[in-house]
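Yeah, one chain of the complex is gone here, protein chain that is, but the others are all in their spots.
For reference, chains read A, B and C in written order, and residue numbers begin at 1 within each chain.
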Amino acid sequence: MPESVLTLRLQARGLACERDDRWLFEELDLDIRGGEIVRVEGPNGSGKTTLLKILSGQLTDYHGELFWNERPMRQARQAFLENLLYLGHAPGVKAALTPLENLAWYQALAGEVSHEAPRLAALESVGLAGFEDVPAGQLSAGQQRRVALARLELTPRPLWVLDEPFTAIDREGVAALEERLVIHARSGGCVLVTTHHELKASQELRRVRLGSGGPDVKG
Amino acid sequence: MAFDSFNEFIAMGGHAPYVWAAWAATAALLVAIVLHARAERRQLLRHLRRRARREQRLGADQGEAARVSHQSGGNRHDT
Amino acid sequence: MSKADSSVQRDAAHPAAVGEPGGGLAVAVWATLKRDLTLMLRRRGEVLNPLVFFALVITLFPIGISPDPELLATIAPGLLWVAALLAALLSLDSLFRGDYDDGSLEQLLLAPQPLAMLGLAKVAVHWLLTGLPLALMAPVLGIMLALPAGSYLILAISLALGSASLSLIGAIGAALTVGLSRGGVLLSLLVLPLYIPVLIFGAGAVQAAILGDGAAAHLAILGALLALALMLAPWAIAASLRISING
C-alpha cells in the first residue's frame, strides 16, 4: 500500500445527534481510512442523511468529536473541505446552464483554474458525450444525476460522501458507478455512501448500521 | 397630594379620559400577562401530573417502560 | 480513469496541494458572479419584472392622488424611493431559493472558500441586475412625477448607493427564509423595518438636492451605511444560510 493511505483518516468519537429533543443516534464511534467503502444503513428516519451531513461538515450541532487526519475537525476544516466531494439528495445541477457550464462552476468553486478538456473528458466518462451544450433542464433526471457524478472524475478528491447516488440512474450506470467506487477505494480513496441499492460485496465494503437499537458497527 | 378632593382626582383636571384610558389599558395588559403565565404553568403541570399517574398505573417499572408507554400510547390515553 | 486515480493519490499525500489558497478565492468568487449573471440573463423576464413593477407603481400615484405637477413634485423623492425599495424587495426571495431547491446551496457551503465571500458575490449580482437598473431608470420616472431639475443625478446616485445596502440587508432575510416553503411575505416583514434608515437618507438626499442644500452629507451617510453593511452583512448571510440548510 502506498504511504498516502495513511494520511486519509476520518474519525468520530462518541458522536451523537439530537434534533428537537430526539436522539437520532448516540455514542457512535467511527474510524474510516483510505481504501474503504463505508455503507451507512438503517431504516427511514434513522439519521443516515444527518450522519452524512455531519461527516461532511455541513451540520455542526452534534455532540462528540470529529477528527480529520488526527486533527480536530474545527482546526482541520479547511484541509478537510479541500479533500471532500459531497453529493447530496439533490444533484446541484442548474437547469438553465449546460452541463459544461455547471461543471465549470464546480471546478472554480474548488479554486481551480482550468480548461475545457477535463470537463469534456468527465462528461464523456459518465456517458454524456454529445450533451455538453444542452441546457440541463432538457436532460432527464438520470442524465442530470450523471452531470453531478461527472464531478467525481473532474475534481479528484480522496474522500467521497455520497447520499443516495444511485437515484434515477439506469442499470448500466449503476454498475459503472459501483465499479468506480471500488476503483476509488482500491487506489487509496474512501467512500461514504447511503443507498437502498444493495452493493456487491467486496473486501473494501464496510457497513455502519443506524437504527432504533443504537448504532452497530461491523468491520 | 396634588388634588383637593377625590372627585378632582377622578376628573384629572379635565384630562380624565386620556389618563385613565392609558393607565387602564396598561393595567389590563399587565394583569393579562400574569394570568396567562399562570394559566400556562398550571396547564403544563396538570398535563405532566396526569402523565406521571398514567405511567405509574401502567407499570411498576418506571424507567424504560414508562418512556415507551408515553411515546407509543400518548394519544390513546389523552382523551 | 488512470489519470484521475494517480491524482487521487497525489492529493491524499498532499492535501494542501489542491487549489492554491488566496488565488482560489478569487477564482471561485469570479465564477460565482459569472454563473449567476449567466443564469439571470437567460431568464430575462426575472430581471425585467422589478423594473416594470417600479414603473407601474409610479404610474399609480398620479392616478390615485392627483396629476397636479406641484403636488407630485413635493412627494416625488419619497415616492420614487419607496417604489424602488419595494421593487428591489420583489426579486429578493429568489436570491437563494433556486440554489436551495436544486442542491447547489449545499455545494456552496462545502466549497473550501469562505461562504461569506461567495454569498457576497451572489448579492453583488442581485444589485447589478436589480438595484443598478432601478437607479438608472429612476430619473426617467422622475420626469413623469415632475421632479424638480437639479436633483436627477442625486436621485440616481443615492439609489445606486442605497440599493446596494438594501441588497445586503435583504439577503440576510432571504437567507433566513430560504428553507421555508412560503417565506415571501415573511421576508418583507423581516426586512422592511431594517430598510428604514436607508430610505430616510436616500429620500433625504434627493430632498436636499431639490432645496439646494447640497446632498453630499446624505450621500456620505449612505456610503457609511453601505460600508457597515458590507462589513457585517456577509457574516450574517453566511450564518443564516447554514441555519437554513439544516432546517
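By our rule, contacts are C-beta pairs under 8 Å (C-beta built on N, C-alpha and C of every residue); 3 or more make two chains touch, one makes a residue touch a chain.
Throughout what follows, contacts and distances are computed from a predicted model.
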item	value
Among "NADH-quinone oxidoreductase subunit K", "Multisubunit sodium/proton antiporter MrpD subunit", "Heme exporter protein C" or "ABC transporter ATP-binding protein", the UniProt name of the subunit that does not appear here	"Heme exporter protein C"
Chains on display which the left-out chain touches in the complete complex	A, B, C
Among C:58, C:85 or C:176, the residue in touch with the chain that has been omitted	C:176
Absent-chain interface as seen on chain A, which is shown	19-21, 61
Contact set of chain C toward the excluded chain (per top definition)	172, 176-177, 179-180, 183, 186, 189-190, 192-194, 196-197, 200-201, 204, 225, 228, 232, 236, 239-240, 243-244, 246-247
Missing-partner contacts on chain B, residue numbers	1-3, 9, 12-15, 18-19, 21-23, 25-26, 29-30, 33-34, 37-38, 40-41, 44-45, 48-49, 51-53, 55-56, 62, 66-67, 70
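Quick note on the criterion: only the chains that are shown with their structure count from here on.
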item	value
Mean-CA-position distance for chain C and chain B (Å)	45
For chain C, residues contacting two or more additional chains	none
Contacts with two or more other chains, residues of chain A listed in rising order	none
Of all residues in chain A, those that touch chain C in their complex	2-5, 7-8, 34, 53, 56-61, 69, 78-79, 81-84, 86, 88-97, 101, 104-113, 125, 153, 156-158, 183-184, 187-189
Chain A contact footprint on chain C (complex, rising order)	1, 4-5, 7-13, 15-16, 18-21, 23-25, 27-28, 30-32, 35, 38-39, 42-43, 98, 101-104, 106-113, 118, 242, 245-246
